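First the structure, then my questions, so here it is.
A protein chain is absent from this complex, but the other protein chains hold their places.
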Amino acid sequence: MSVDFDEVRASGLGRHFGRRRALSNVSFSCRAGEVLGLLGPNGAGKSTLLAIASTLLRPSTGHLQYGAHEASRAGAPLRQRLGWLGHDLQLYPELTARENLIFFARLQGVTAVDARVARALTDARLESRADDLVSGFSRGMRQRLALERALLHDPRLLLLDEPFTGLDGPSTIALASRLTRLAGEGRLVMLATHDVDLADDVLTRALVLRDGRLVDDISGRGWRQAYRAALSRES
Amino acid sequence: MLQRSVPLLLVTTIAAFSVAPFLIHNAPYESTMGLVQKIFYFHAPAGIVMFLSAFVCGISSAIFLFRGRQGADRVAVAAAELTVLLGTIVLATGPLWARKAWGVWWQWDARLTSSLLLWMMFTACLLVRRYGGPGSDKLAAAVAIFGMFNVPFVYVSVNVWRTLHPKTTVVPMLGPGMREPFWFCILAFLSLYVLLLALRVRLAEQQATLDARYLELDDRASA
Partner (left out) sequence: MFARTAWTVFRKDLTVEVRTRETLATTLFFALSAVIVFAVALVRDGRVVADAAAGILWVAIAFAGTLTLGRTFERERYTDTLRALLLAPAPRAAIYVGKLLAVVAVLLLTELMLVPLVALLFDAALLQRPGLLVALLVTGTIGFASVGTLFAAMLVRARSRDVLLPVLLYPITIPVIIAGVRGTAALAQLVPDEPMATFWVMLLAAFDTVFVTLALWTFDPLMTD
C-alpha cells in the first residue's frame, strides 16, 4: 500500500500530560506548496503539534488527516511520506557524513542508495567532507547534512523544529531558499520557530500559538506585523 | 458494577474478618508448632490472593496497552498496589513463622523467595509510575505484563535452585478442623481484595475526573 496526500487537516487537536495542557483544540488545514510556520514563545505547543504531525505522539482529542489517511490507521506507509528534522538533528557523531546518509537511506528503504547519497552530499555541499566524522562538523554543516538526511526518501511533508537556531547569516539564507524550493517542488513544509526575524522570508503562512491554543492564522506577506500584533494583544 | 457492590462488600468483609479470629481460635492446635501455626490462616490466603492480584494487574495492563482503555489502566494501578500490599503481609508473616519453625527470621525457602521476587516486580511497577515522568503509565503496563509472564519462570527456577539443597521443613499438612477456617480466610481475603480494588479504582476515577475538570477550568480561564 502506498500513501500520498497533498493536504493536511487538523480538527480539534488537543494533548495534555496529566494536568498540563500542551495543546488545546487546534484546527487548521494546509496544502502542499506551503511553507507553514508554527510561531510562538517557548512552551506554546509548537513542538507538541510537530510531534503529533510526525505520528509519534497521539493527540488526546481531535484528529489529524493526511489527505484521505489518518495517522493511527496508515502506519508505516504514511511514515514513508514524512521527513523529520528535529532540533537535535538526528545524526550519529561517531559516523561519517556518508555513513549517516547510507544508514538512513537503507532504513527508509530507498532504492539505489549510493546514487541517492551522492546526490544528497552534493545538495548539502559536503562532497569534500563526505568521509569525515560528523563529530568534527560545525553546526551549519550538521544542519545541512541533517536536512538532506530528512529528505532522502523524498517525503511529502517535511517537519522542522527550530531549524534556524545556531546558524550564521549565510547559512540561514541558504536554508531559507532551500525550503522555498522544496515547497515549490510540491512539498508541504511545516516549521516551528520562536524567532520571527530568522523565518522572515520563508513562510507563506504562519500559525501563531500561545499557551497551547491557536491564536492567529496569518497568510501571505505582512504576517510579521500581524504576529507582533497578535502577541501584544494576548499579553 | 464493581462500584455498586462496595456497600455489600464492605459488610461482607467486616463480618468475615470479625468471625475469622474466632474460627482460628477454635481450630485445633498443630502438634509441633503450637500457637504460631495460626499465622498460616492469614499468611497463606494473603499469598494466594497476591498471586491472583498479579494476574489481574498483568491482564488489565495488556488491555490498557493494546486497547488504550483508561479504565483498564486504573484497574492495573489498583491491582499493582494491592499486590505490593498483600506481598508485604506475606513477607511480614512469613518470617514470624520462620523464626519459630526454622529458628531463623529469613529462610531462602522456595515459596518465600518467589513471593519476594513477585513483590519486587510489582514494587518496580509502582516506582516507575511514581518517578518515570510523563508516559510512565505505559512503562508500568509493560513491567506488569512482563512480571505476569515471569511468574512461572520465577517459580520453576527458584524451586529447582532450592531443591538442590536439603529441605528444611515441610509445611504441615492440614489436619481435620483446620481446613474450614483456612478456606474461610481465603474467602475473607478475596472479599477484602475486591473491596479495596473497587475503592482504589473509584479513587483513580475521581482523580481523572478532577484532572478533566481542572483542564476545563484552565481552558475557560484562558479562553
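Order as written gives the chain letters A and B; numbering starts at 1 within each chain.
Heads up, the rule we're going with is that a residue touches a chain if its C-beta (ideal position, glycine included) is under 8 Å from a C-beta of that chain, and two chains touch if they have at least 3 such contacts.
Remember, it's a predicted structure, so these values are computed and weren't measured experimentally.
Shown as candidates are B:Pro21, B:Gly34, B:Gly133 or B:Gly177; the residue that touches the absent chain is B:Gly133. The omitted chain makes contact with just one of the residues B:Leu23, B:Ala124 or B:Ala208: B:Ala124.
Summary of contacts with the chain left out: across A:Ser54, A:Gln143, A:Thr172 or A:Thr193, the touching residue is A:Ser54.
When the missing chain is restored to the complex, the residue among A:Leu95, A:Ala118 or A:Ala174 that touches it is A:Leu95.
For subunit B, the residues in touch with the chain missing from this view are 65-66, 117, 120-121, 123-124, 127-128, 131-136, 138-139, 142-143, 145-147, 149-150, 153-154, 156-158, 160-161, 164.
Along subunit A, the points of touch with the absent chain fall at residues 51, 54-58, 76-77, 79-80, 82, 84, 86-95, 99, 103-104, 106-109, 149, 153.
Definition applied: only the chains that are shown with their structure count from here on.
Subunit A and subunit B, compared by their mean Cα positions, are separated by 48 Å. Contact residues of subunit A toward subunit B in the complex are 16-19, 21, 24-25, 211, 213. Those residues of subunit B whose C-beta lies close enough to touch subunit A in the complex are 134, 211, 214-215, 218-219, 222-223.
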